[in-house]
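Every protein chain except one is present and positioned as in the full complex.
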Amino acid sequence: MEPKAIFEAVKGKFGEAVVELQEEGFRPAFVVVSPESVREISLFLRDDPAMKFDSLMCLSGVDYKDRFAVAYHLHSLEIGHRIGVKAYLPREAPSLPSVDGVWPAANFQEREAFDLYGIVFPGSKDLRRILLPEDWVGYPLRKDYKYPEFYHGIKV
Amino acid sequence: MMESLAVSLVNAVPALSGVPLWTMTLLVMVVVAAVVLTFALLYAGLATYVERKVAGDIQARIGPNRVGPLGLLQFLADGIKLLLKEDIIPAKADRFLFALAPYLVFIGSFAAFVVVPFGVGLIASDLNIGVYYVMAISSLVVVGVMLAGWSSNNKWALLGGMRAAAQIVSYEVPVGMALLPAVLIAGSLSLQDIVRSQGGLLGIFGWNLFHNPFTFVSFFLYYTAALAETNRTPFDIPEAESELVSGYHVEYSGIRFAFFFLAEYGDMFVVSALATACFLGGWHVPFLDAEALPVAWGNLFSLGVFLAKALGLVLLMMWIRWTLPRLRVDQLMRMSWKYLVPITFFNLLGVSLWLLVFHGKGIPRMIASLFG
Amino acid sequence: MGLKGYLHDIWEAVATTAKGMRITARYGVDPRETITLQYPEERWEPSERFRGFLHNDIKRCTSCTMCVKVCPVDCISLESVRGADKKLVLASYDINIGRCMYCGLCVEVCPPKSLTHTSGYEKATVTRGELILHFVPEDAEEIKARVAKQVAEAAAKAEAEKSAKAEAPPMGWPAPVFAAGNPGAGADAEKKPAQEPKGEPANREEPPKEGGEKAE
Partner (left out) sequence: MKARAEALPTQEMLINMGPQHPSTHGVLRVILRTDGEVVVNARPDVGYLHRALEKIGERVTYAQFMPFTDRLDYLASMNCNAAWAWTVEKLAGIEVPERAEYIRVIVCELNRISSHLIAFGSFTADMGAFTPFLYAIRERERINDLFEDICGNRLTYNYVRIGGVSADLPDRFLEKTKEFLDYFEPKIPEYNKLISYNKIFVHRLANVAAISGGEAVAYGLTGPNLRGSGVSFDLRRSEPYSVYPKLDFDVCVGTGERGTVGDCFDRYMVRINEMRESVKILRQAIAQIPGGPVMAKVPRAFKPPVGEVYFRAENPRGETGIYLISDGTVNPYRLKLRAPSFVTMNIFEKVTKGLMIADIVAVIGSFDIILPEIDR
């Protein structure tokens, strides 16, 4: 299915929750959705017989300076089409529902986004820091991240 | 035996007649023990060298070749290194048991050398319960291994120790039952008697290996089970380098570690020597009656033949080690209880029936008797 | 499983083991299969394109700082001053081969092809400072002082000729500006100069009028 058609279908189902389609310069195109509805839309995308996005290829946090985003790259092995889903989040207390119940593959990648961007995924099975130590302060991939001078009294 | 040796020594050298007999006996004992131990250590050292060389050859590389000609002195260098290493005892280890364990393992392995029949008269002590003694004394190893695993206060070591205990105890059963055919044929537990029973003019066909089909199978069963008892690949799960890091001796260093190491090689030799004595005709020189030769020559010949056979089997162990992967612990247990134990049991039954039916005659002897 | 399966299991174990042992035996007895190179005595011939230690032929180097700019790990530091003939004079050229990752990007961009990979790959040092290769044998301060003097002389000469212009301050070429933030932020932070041994070009505190900014 073409991104346009997917967008129309999702828009038709969820209405207001689907914001726009980012197509120009985006490969694959992104369906921008509101963060609250991510879980429902994910379930629809996974289960709808015309969509069948059974595989979450990549889940990434992005810092767009004015706001955060979480980008999902989906792929359907059965049908063979791809789409991106993106949800923009405010810089303050970024949070959106976890999708690891939809695609178990999301768990580690959500933990990574949490670890490096501080985006919280309520409903996640296990949301802990993954790459950095448990007691690390700050979220390094944020654009406004300040490098710490000390870690446990050791100059870094 | 020691006493008779001492008596003959006193008789031969009149100057010693003033010395009390027990002193002489003790002296003779110490000398014999020292000779056996020296042999054992020298063998173990060289075996480590050969093992590494064999591994090198098999793996398309060279192996040790820097210390001494062809790297022959590598084991000395290693030994010195191990002696000079710091002896580390983990802070929370049980110090006494931790120190004791290597000795138990070492003793368990090297005490078995006592009854190994190296030649016609070359046996430190021809115990009339030889086979039984070997089985008993080598069980001491398991105590040492378990103690090592437990006292290290390390979970990996504990797992290794537990595995070793389960493994060695399980494999004692098939080992014992696989050795029994030889005992049955000889009608004696003494290893020297067992070897003598395989002599005669049949050459290699006098060996228990060819006595009847059951003994033939028995040899392989024994060898497999014994391989497991020595904790070597494919049965090295107590060490299991890639799972348990090093198993029960993970916390040992320096000379204490060397004891474990030497014990492993000692075990290999004992097992091979036992297989040689019980199935491969021991020190019998084919088509030559070593006992009828002059004492010196007879002993020399028989020693050479025995060592050749036993070390050949040790070599085979090395070859197996560098070919096969390792079993999992449950598969190892299954192999013992599901395969080796029943098969050795039936085998033993088969040998007994054979001996009963054919009055103790083996196939080669029957064939020989056909031709007169 | 049945008796048949039971026996088959045993047979398979024996047969596959024997097969494997035949292969290892073949390698074991065939001396031609040995591929070990007895390293310090025998050496393999590094290929033509081998990327060993970097070497800068400072006679050809034009101090263009392309290598400094392209280096992803900032292992090259370069200082230069503008000489009397308006050409850049190399004051110091150091490569920290402890940090270098031998990617070869610097060699590719070098316009005069003065920077090359040698075939050297053996180096062991006691201190980390010895891993910094200095390609300019003289002291950077001396060179700078000398060049400044030449420039001043030239300027004085020019002044004498024209007898009008004021003495122009010696121009410095901006030496590499090392990124303020460490590349590997967070967990693997890099060593700070405090930890770096003395080998680091010491003369980093040159007066700002030289324009040579410090490399860390």
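Just so it is clear, A, B and C label the chains in written order, and each chain counts residues from 1 on its own.
Convention: a contact is a pair of C-beta atoms (placed from the backbone, for glycine too) under 8 Å apart; a residue touches a chain by one contact, two chains touch by 3 or more.
For clarity, every value in this text was computed on a predicted model and none was experimentally measured.
**Q** So there's a chain missing from this view; which of the remaining chains does it actually touch?
**A** The chain that is not shown touches these displayed chains: A, B, C.
**Q** In the complete complex, which positions of chain C touch the hidden chain?
**A** 9, 12-13, 16-17, 19-20, 23-24, 27, 35, 46-51, 70, 72, 101-105, 108-109, 117, 179, 181, 183-188
**Q** Provide the residue numbers of chain B that touch the chain removed from this figure.
**A** Considering the whole complex, chain B reaches the absent chain at 55, 58-61, 155-156, 159, 162-163, 233-234, 236-237, 240-245, 322-331.
**Q** If the hidden chain were put back, which residues of chain A would touch it?
**A** Per the touch rule, chain A residues meeting the hidden chain are 22, 25-28, 30, 54-58, 60, 62-63, 71, 73, 77, 80, 84, 103-105, 107-109, 112, 116, 129-133, 140-141.
In the analysis below, only the chains that are shown with their structure count from here on.
**Q** Between chain B and chain C, what is the gap in Å from one C-alpha centre to the other?
**A** Spacing between the chain centres: roughly 57 Å.
**Q** Could you put a whole-Å number on the gap between the CA centroids of chain A and chain B?
**A** 64
**Q** Roughly how many whole angstrom separate the Cα centroids of chain A and chain C?
**A** Centre-to-centre distance between chain A and chain C: 40 Å.
**Q** Flag every residue of chain C that touches chain B in the complex, lowest number first.
**A** Residues 9-10, 17, 20-21, 23-25, 27-29, 33-36, 38 of chain C touch chain B in their complex.
**Q** So in the complex, the part of chain B that touches chain C is made up of which residues?
**A** Within the complex, chain B touches chain C at residues 54, 57-62, 65, 319-320, 322-324, 339.
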